[in-house]
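I am attaching a structure below and will ask some questions about it afterwards.
Then we have chain A:
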Amino acid sequence: MIVAFDFILLLFVIICAIAAISVKDLLSAVYILGAYSFFMCLLWAEMGAVDVAFTEASVSAGIGTVLLIAAVSKTKRRSKD
Partner candidate 1 sequence: MEITVLVQTTDKAFEILEKARDEARELLYSSAKLTSETKSLVEKKEARAIFSDARQKRLAIRNFIITTFVLFAFWILLSGRFDAFHLILGIICTLLVSYLSHDLLFANIRVGDIRIRARRFFAAAPWFLGQIFSANLHVAYLALSPKMPIDPQIIRFKTKLESDISWVALANSITLTPGTITMDIREGEFFVHALDRKVAYDLNTGEMEDKIAHVFMEADHIYIQDVLDVARIFGALK
Partner candidate 2 sequence: MFDFILSKYNYWIYVILMMIGFYAMIGKRNLIKKVIGMNIFQTAIILFFVSTAAKRGGTLPIIEHGHGHGAHAIQATAYINPLPHVLMLTAIVVMVSTLGVALAVLIAIYRRHNTLEEDEILRQQQK
Partner candidate 3 sequence: MISQSPVLVVVIPLIFSFLNLLFGWWKKGFCYPITLVALSLSFLASLHTLNTVITSGTIHYYLGGWNPPWGIEYVVDHLNAFVLVIVSFIALLVAIYSKKSVEKELPEKIVYLYCLFLLQVTGFLGIVVTGDMFNLYVFLEIASLAGYALIATGEDGAPFASFNYVIFGTIGACFYLLGVGYLYIVTGSLNIADLSQILPDLYNSKVVLVAFAFFLVGVSIKMALFPLHVWLPDAYTYAPSAVSALLAPLMTKVGAYVMIRIMFTVFKPYFSIELIPVTSILGWMAAGAILFGAILALAQTDLKRMLAYILVSEVGYITLGIGLANRNGLTGAILHILNDAFMMLALFLVVGAIMYRSGNREIPQLRYLHRKMPFTMAVFVIAALSVIGIPPTCGFFSKWYLILGAIDAGKWVFVAVLLVSSLLNVILFFRCIESAYLEPVAEHASGGSELVIAREESPLTMLIPILIAGAGIMSFGVLSGKIISTIIQFAIPIGF
């Protein structure tokens, strides 16, 4: 664990989470969720959970974002809230 990084990363994660659920454009929300996953991955790597970070990295970069974009492309992009 690297305490100095921990503070900053937790702050970033919260910013990203709030932004992801409050953006009206769903594609943007999906993308911000991708950034959220970056920071989560960093956070876990920082706590020494390399395997978990690896999994999160491959899942978020390889599957998660793409899957959500595919779902958005099959439905609507705008949301009311």
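In this section, contacts are C-beta pairs under 8 Å (C-beta built on N, C-alpha and C of every residue); 3 or more make two chains touch, one makes a residue touch a chain; residues count from 1.
Criterion applied: all candidates are chains of the complex that A comes from, given by their letters.
Keep in mind it's a predicted model, so treat the numbers as computed, not measured.
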Just give the number of the candidate touching chain A here, out of 1, 2 or 3, all from the same complex. 2
List of chain A residues in touch with candidate 2 within their complex: 1, 6-7, 10, 13-14, 17-18, 20-21, 26, 29-30, 33, 36-37, 40, 43-44, 47-52, 55-56, 59, 63-64, 67-68, 70-72, 74-76, 79-81
